[in-house]
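A protein chain is absent from this complex, but the other protein chains hold their places.
== chain A ==
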Amino acid sequence: MATRAFLVTSLLLSCLLQICSGAYFSSLQRTLIVTASPKAGEVLKSGEDKITVTWGLNQSYPAGTDSAYKTVKVKLCYAPISQVDRAWRKTVDQLTKDKTCQHMIVSQPYKASNNSVEWTIEKDVPTATYFIRTYAYDAEGQEVAYGQTTDAHKTTNLFGIEAITGRHASLDIAAICFSAFSVISLFGFFLVEKRKTRVAK
């Protein structure tokens, strides 16, 4: 009796803890099928090229699997090669701490099929190798399922994005002008003062 009570309370506590600490990626089911327009190895330009993502429920799962799914978020995620030596993109099982998917493509209410979005790659997306993942959320806003364009080891069907440089010709010219002003006014002042003291002597 006491052991049963103990087991029940510990089960309840662990469920509570899970809810408080958020979902774990390893506990999610891969029930969604996601496809995206970029081909494997293709390199796209941010700010110019578009990505078309389509997703839907995998029909081989029993009906009612998606009863809890309320919203869906489609995200651009870093492939392992772009995470090397970059701890700020680390994959962690606890989803509240996971930094794999940092760029949001779209957030929509859940529909079992006919989902598609065309997204122009935003200008703050860095140069890296990516894949696309879609998370399904329940009414409390916690992840319950996912789907992605790559395999479980994140090795296939990856594509690259090339970022903008952020440089502009106008900035370059302004920098050169101000630098020249600084150097010229310094030496100008120095020479003028030298000449004044020479005249005074």
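Throughout what follows, a residue touches a chain if its C-beta (ideal position, glycine included) is under 8 Å from a C-beta of that chain, and two chains touch if they have at least 3 such contacts; residues count from 1.
Assume contacts and distances are computed from a predicted model.
Candidate names were "Sorting nexin-2", "TATA box-binding protein-associated factor RNA polymerase I subunit B", "VPS33A core subunit of CORVET and HOPS complexes" or "Major facilitator superfamily (MFS) profile domain-containing protein", and the UniProt protein name of the unshown chain is "Major facilitator superfamily (MFS) profile domain-containing protein". For the chain missing from the display, the contacting residue among A:A63, A:A87 or A:A152 is A:A87, taking the whole complex into account. By the touch criterion stated above, the residues of chain A touching the omitted chain are 84-88, 123-124, 126-128, 163-168, 171-172, 174-176, 178-179, 181-183, 185-186, 189-190, 193-194, 197, 200.
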